[in-house]
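Okay, structure first, notes after.
Omission of a single protein chain aside, the complex is shown with its protein chains in their original locations.
Chain IDs A, B and C follow the sequence of writing; residue 1 opens each chain.
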Amino acid sequence: MTTTSDGTGDLAVGMVGYAFMGAAHSQAWRSAPRFFDLPIRPRMRALAGRDAGRVAAAADRLGWESTETSWKALVARDDIDLVDVCTPGDTHAEIAIAALEAGKHVLCEKPLANTVEEAEAMVRAAEAAAAHGVRSMVGFTYRRVPAIALARQLVSEGRLGTLHHVRAQYLQDWIVDPEAPMSWRLDKSQAGSGALGDIGAHIIDLAQFITGDSIRRVSGRLRTFVEERPLPSEHSGLSGTAGTGTGTVTVDDAATFLAEFDGGAMGVFEATRFANGRKNAIRVEINGSAGSLAFDFEDMNILHFFDGTEDAGTAGFRRILVTEAQHPYVEAWWPPGHLIGYEHGFTHQVVDLVNDIAAGNDPAPSFADGLRVQRVLAAVETSSDTNAWQDIPR
Amino acid sequence: MTTTSDGTGDLAVGMVGYAFMGAAHSQAWRSAPRFFDLPIRPRMRALAGRDAGRVAAAADRLGWESTETSWKALVARDDIDLVDVCTPGDTHAEIAIAALEAGKHVLCEKPLANTVEEAEAMVRAAEAAAAHGVRSMVGFTYRRVPAIALARQLVSEGRLGTLHHVRAQYLQDWIVDPEAPMSWRLDKSQAGSGALGDIGAHIIDLAQFITGDSIRRVSGRLRTFVEERPLPSEHSGLSGTAGTGTGTVTVDDAATFLAEFDGGAMGVFEATRFANGRKNAIRVEINGSAGSLAFDFEDMNILHFFDGTEDAGTAGFRRILVTEAQHPYVEAWWPPGHLIGYEHGFTHQVVDLVNDIAAGNDPAPSFADGLRVQRVLAAVETSSDTNAWQDIPR
Amino acid sequence: MTTTSDGTGDLAVGMVGYAFMGAAHSQAWRSAPRFFDLPIRPRMRALAGRDAGRVAAAADRLGWESTETSWKALVARDDIDLVDVCTPGDTHAEIAIAALEAGKHVLCEKPLANTVEEAEAMVRAAEAAAAHGVRSMVGFTYRRVPAIALARQLVSEGRLGTLHHVRAQYLQDWIVDPEAPMSWRLDKSQAGSGALGDIGAHIIDLAQFITGDSIRRVSGRLRTFVEERPLPSEHSGLSGTAGTGTGTVTVDDAATFLAEFDGGAMGVFEATRFANGRKNAIRVEINGSAGSLAFDFEDMNILHFFDGTEDAGTAGFRRILVTEAQHPYVEAWWPPGHLIGYEHGFTHQVVDLVNDIAAGNDPAPSFADGLRVQRVLAAVETSSDTNAWQDIPR
Partner (left out) sequence: MTTTSDGTGDLAVGMVGYAFMGAAHSQAWRSAPRFFDLPIRPRMRALAGRDAGRVAAAADRLGWESTETSWKALVARDDIDLVDVCTPGDTHAEIAIAALEAGKHVLCEKPLANTVEEAEAMVRAAEAAAAHGVRSMVGFTYRRVPAIALARQLVSEGRLGTLHHVRAQYLQDWIVDPEAPMSWRLDKSQAGSGALGDIGAHIIDLAQFITGDSIRRVSGRLRTFVEERPLPSEHSGLSGTAGTGTGTVTVDDAATFLAEFDGGAMGVFEATRFANGRKNAIRVEINGSAGSLAFDFEDMNILHFFDGTEDAGTAGFRRILVTEAQHPYVEAWWPPGHLIGYEHGFTHQVVDLVNDIAAGNDPAPSFADGLRVQRVLAAVETSSDTNAWQDIPR
């Protein structure tokens, strides 16, 4: 096998970034080989970050063998097979393209990029690299929640028939308090987008993944409810405390849009950070001529399925506890009824990626899938500005 | 047809008592012919109560044509075909037996009586009357909730296979406040029993009805959490306010018991007025070799059904919204998804009773069914006193 | 009081139409005085319908004293105080205006009319009549579901703070089968509109009622999934069977729209008859700066309320069982935990209307409220045609 750098059969991973996503990815790289039979074993070789002290502490905490203080140094190392990009969106394109050009497989967090142009360049780089057996994947991990994977399976088996409706919401509330301080996620220059790009991207990808269909037109509305926020007292994360002065929020707090799918389904989407009491409610409901599905990430081990072909006297939404050995990814974990959590989707992502690399397959979601999402995001923004429906380019 | 007194084809009803149950029964007598095709039409001819002024006001409010100030006068009237007994349990036997001996059909509220002896006498009277075409029914109306009727249907069709477990709870909280005042329901001389007889009787009947099986042994425990309560400020109902002095609670606040069914199922029962936050939670869950059922009256239009014969990948408890035309009693009401409420069970009770009277059938639940419940209640009390399992006599 | 025709203190009601809505209204007129203290007692004096035999049978079944074979005859009667209009939308304007001009109070089913023009004429007639003490109300009965009334109360008390999001869905599935036959509800000339006007009207009214705010702009999309359907075998209702030939569906099967409220909230609305497995799912969720609410009519006795001012450690959506004496309309019914059903909203509507008539108040929702809904419906249709946001005229 030529997929690994050192002939050991190990897959040497280098990761850039070590915040929230870095912690989740680290646990995934560590756990995957403990529960799944992998053809090659991931090795957590190096972690890159700008601050030498911080990155060393993070590497120790998260379990990486070595550190680099620049992503370029990481990409330049011969003993790295795969680069895992966990930085904010404005750096994705540069890092990922460099890594691909250096012959490294790339796992890139979502959204793929902050602009369609960057995403297009990334797709070109990914396609060029794929010609040489170098693989790339964008990190829409929710596809790997077993209940979501089961939803996709039921749709692809035709259990829903012709799809009529897709209603998808991603509801959070972490900045509903107007005194919650500024953060990089509220700054367009770094984050690229607000609720739309951060969490709306997920439900767009999920909707297209589960339906196997593409959005072709949108009519959208973005909104910033709180335009000035206190600056944080220091560099702090989501739970930062307010400091002196205020900053201007340059991204959307919430986004809503109608959609038409190629296959004829009507879509209604909503992404917000202002849904008081909803913490991470990723809700997808799909209605078809033969049945329906409903999912809520706040109850992520459950899929609700209505089989419209059943006798009306006993038909009803089934609460499927997606913890059976028959369900996607589940057999590697625990007996029925023993739940898994948020980070398990990242572990499944590693499993699928490693298997694809070993088998020489192009993984999904590809950078092209990421671009497809990016184009929907851009069209929603444009539509909100122009007050008109906007087509998604192919 | 000889079932009616006046040749009009009407069924002349006389009701005794006009409190909570009287209001529910009145609405049932009034509504049944408006939604269901009945072979004979009920007529709300007379209402009996001890206080002339109160009974007149109640008759006006509830829609009865005339009044009597004693139940004996009501039973003596020639123009009454059926006596509906809505009084406290200590008067059931005397009224019902007199009415049956006078050739009146009888609908008697539950529990059938306050003692097994009374209930036995009532069964004898009912059997003697049945020989002359006079019908009797005990008012376990929850059997007529469509979701419960559907549950019975699924069990009788074998959809659950061999039954292993019955867990039934009737949870209320209306006297959890130790300052809630005394009422007749807390006085053994009138009520006969507390939570056990008042609400435990319902879940015993439901368990036996849905399973089609009988409880043969019990081990129980009764408990009075608050033994002294303030006397009510005046004659007041459930929401009475406290007055001067205290009275002694002579009935149980809560009852729990284990049970064995003839068919081998294990039962666990609990009836309480001290389940803070539970208002009228009648919960029945049944597990069998082929499937399971779960019901909660606080969501009374829903039946949860697990079909154990389904593929494990898509099996799950179905939330059946029991509002389809195929479901028991539903076609007479509204389109799918339009719920019915508490009092509809009383209307269905009237419908079934009137149909049975017209057809010359003995209605269910019979007084014998009521006696069967009474014997379980008595065995639970004895078991609590003796700390030993107690058999239910046949 | 001059509100009644005959000096008896009774309010003589004449109803036009006796299908689904006629049955619900009849039960309401009959039940209201049995549970509520009304200052004047409704009397079910006359029922009007075109077919003499059918209307006579309906009057007997539903409990009306007399019949007329034209609504004009009904309106002309001196012994009628109030006309209750339960016919399809294309006849509302003519009947209601005539009745108002004849000095009759009017209760008119929703939607108020099939066009904005008709609705405007009705508002003018209602205003002219009101000057003479003649009252009018449009039948958005869901406002009278106790959980909805409680939702309105919580918003008006400021428990939700500034409103950010309104998401409302009315989901049904009764024509998801493409072989379900044609009916008048699928014919634009009679029904005026499809899912939008029939059920979308309800969620528009509910959203404006609960928020106390008005929609000012919309971007919508209508859709007819099945354009040709079999003709019914004979005149039949919702559950009709297919006959020979096909007819063209001229109304929408589903409607989706984005909305902006005057107060700044973002709205997302969806009304469909194609949501497989959803029978009458009227869902309203509202997020504000201080809290949130969620409601689903398929569990109509429940209101979910998140109080964002609570400590995060014990905050959570409360499942309020809206059956307490403190809750709107509930005290007249049953003890806590004893549910009410669909038709109780109609009873509450009668109660409020009769109380307003007696007190000389203009009832709500007024014809002007109905017009406001009509204008939103029209704007959604226009928006769907023009692919552009559409303002709602004042």
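The working rule: a residue touches a chain if its C-beta (ideal position, glycine included) is under 8 Å from a C-beta of that chain, and two chains touch if they have at least 3 such contacts.
Computed from a predicted structure; not experimentally measured.
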item	value
Per the touch definition above, residue among C:9, C:53 or C:316 touching the missing chain	C:316
Contact residue for the chain not shown (choose from B:56, B:231, B:290 or B:325)	B:290
Which of B:10, B:127 or B:260 contacts the chain that the document leaves out	B:260
For chain A, residues in touch with the removed chain	20, 23-24, 26-27, 30-31, 33-35, 61-63, 172, 174, 238-239, 278-281, 297-300, 321, 323, 325, 333-344
Where the unshown chain meets chain C, residue by residue	150, 154, 303-305, 307, 311-321, 324-327
For chain B, residues in touch with the removed chain	160, 164-165, 167, 169, 171, 173, 176, 178, 219-221, 223, 225, 254, 256-258, 260, 264, 266, 268, 270, 272, 274-278, 287-292, 306, 308, 315-317, 387-389
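Going forward, only the chains that are shown with their structure count from here on.
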item	value
Chain closest to the middle [Cα centroid of all protein chains]	C
Distance between the centres, which are taken as Cα means, of chain B and chain A, whole angstrom	55
Chain A and chain C, separation of their C-alpha mean positions in angstrom	42
Distance between chain centroids, defined by C-alpha means - chain B, chain C (Å)	35
Per-residue multi-chain contacts in chain B, two or more chains	321, 325
